[in-house]
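Below is one structure, written out as structure tokens, with a few remarks after it.
Note that one protein chain is taken out, while the other chains of the complex remain in position.
The block that comes next holds chain A.
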Amino acid sequence: MPRVNPIDSDYFKDERPDDKFSVIGKTVQRSDALGHVTGRTEFFEDRTFPDLAHVKIHRSAHHHARINSVDVSEALRVPGVLRVITHRDVPSNWYMVLRLIGIEPNDEPVLAEDRVLYKGEPIVAVVADSEAAALEGAARVKVDYTVLPAVLDVEAALAPDAPVIKQAGTNYFVYEGHHARRLRFGDVEQGFAQADRIFEWRYSSAPIEHAPTETTGCVVVPQSSGRLLIHSNTQAAFFTLDNTALILDRPFTDLQVKGGTVGGGFGGKVDVMVEPLACIAATLTNRPVKFVYTREEEMQVSSPRAAERIYIKDGVMNDGRIVARKVMLYVDSGAYSRHSPYGTTKACAHLPGPYTIPNVYADCHCVYTNRTPSSAMRGFGVTIADFALESQMDRIARALEMDPLQFRLKNAYRDGDLKAHRKVAEGTALIEVIQRAAALVGHELPEEYQAMSSRGAGA
């Protein structure tokens, strides 16, 4: 049996009058495990359909280019090729997943029109009798480009002389008229002026690919009713249904999505990349159509976790209290928005970390570059911000020759504290978590730190 740490239910007992956990702290078998070990779990690609056709994509060879012309004549001559699909075949050629919650502008074509903004951007889809014929057809598409200067770095993209790559006119997402998602609390400059010490460091991360063992894909089957049945490995069946319907310009009720079995997702199967084109191919050919990424596509063009660059400047008193924190954060959204405007807002909402700091200033930029569009991945926005924030905490503690846990405890937020977002903190447990973690690893804390509580001195 796996090790399961017993739940210590002594903490905050009075907040749970009826303390009966039926699942938490117990070992519960997954409902799908028997299917997994017997090989009977049905992943989308485990279904076979007579007369199945296949979609493969011709992709941009450049990071940034104008498309002068596209020639599909040789692709159409490949035996087995049934159709080619260009942007003209896409009823509403916009993918913008966040429009479901009112976020604008639409910025990503399903298939490129007159320009490409990243290497690997889809330009033409080829539908064929076999996977091999579809691949051969896609390889034979000819695109004539005028290569344009590419922007591959977030700060370079914001420089005044940077080429503007986005049609909306800025290389950054505009948050209600502003260049960044902003956080303003207290007076950060005054905080720096009163601080004993100033610490400023830069943190950066590379894009991270989820690399699920099962690549992104779907099979779309036209139904006799005229509806399209989509077998998908999406993590987000309703994102798929709604966005596909918007792109097809058809009522939502025309589509049925069957999903829920995902061979690894981690956020990488939240965007709607394969279903719209597979639906168009199925409609045009009236055949079941499979569109599944090759491993190369999964690695090159599926959205990774965004690269981020984060500058943190802290004003700290000699006793270890942080009195001011300024964060300049840059999320590399790549060429298009996908979930990054939302991820950047999450990053901002997470600042200044779980600490009570009286003066906070942050600008969180969602920046466009000519790199692969980034998007969701496990805790995106928060994860890399935490890497930076907690590295900063360790470095300051070291500089002050303080114990890193004591330094955190001194600054930890507590119930009743006003957070930088002007929300009163409640349900905090950072202090107790640190105390418990310290005890588990045998890290001794002085009496006054052991006596601390999230209930807060001031609360």
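Methods note: a contact is a pair of C-beta atoms (placed from the backbone, for glycine too) under 8 Å apart; a residue touches a chain by one contact, two chains touch by 3 or more; residues count from 1.
By definition in this document, contacts and distances are computed from a predicted model.
Undergrad: Under which of the names "(2Fe-2S)-binding protein", "Phenylacetate-CoA oxygenase subunit PaaA", "Osmoprotectant transport system permease protein" or "Zn-ribbon domain-containing OB-fold protein" is the non-displayed chain listed in UniProt?
TA: Hidden chain identified via UniProt as "(2Fe-2S)-binding protein".
Undergrad: Given the contact definition stated above, which residue among A:D89, A:D107, A:E214 or A:D363 touches the chain not shown here?
TA: The one listed residue touching the chain not shown is A:E214.
Undergrad: In the full complex, which of A:T41, A:T86, A:Q300 or A:S391 touches the chain missing from this view?
TA: Missing-chain contact among the listed residues: A:T41.
Undergrad: Tell me which of A:R30, A:R88 or A:R422 is the one touching the absent chain.
TA: A:R30
Undergrad: May I ask which residue of A:K142, A:R295 or A:K423 touches the chain that does not appear here?
TA: A:R295
Undergrad: Can you list, in ascending order, the chain A residues touching the missing chain?
TA: Output for chain A: 1-2, 27, 29-30, 32-43, 45-46, 48, 132, 210-215, 262-266, 294-295.
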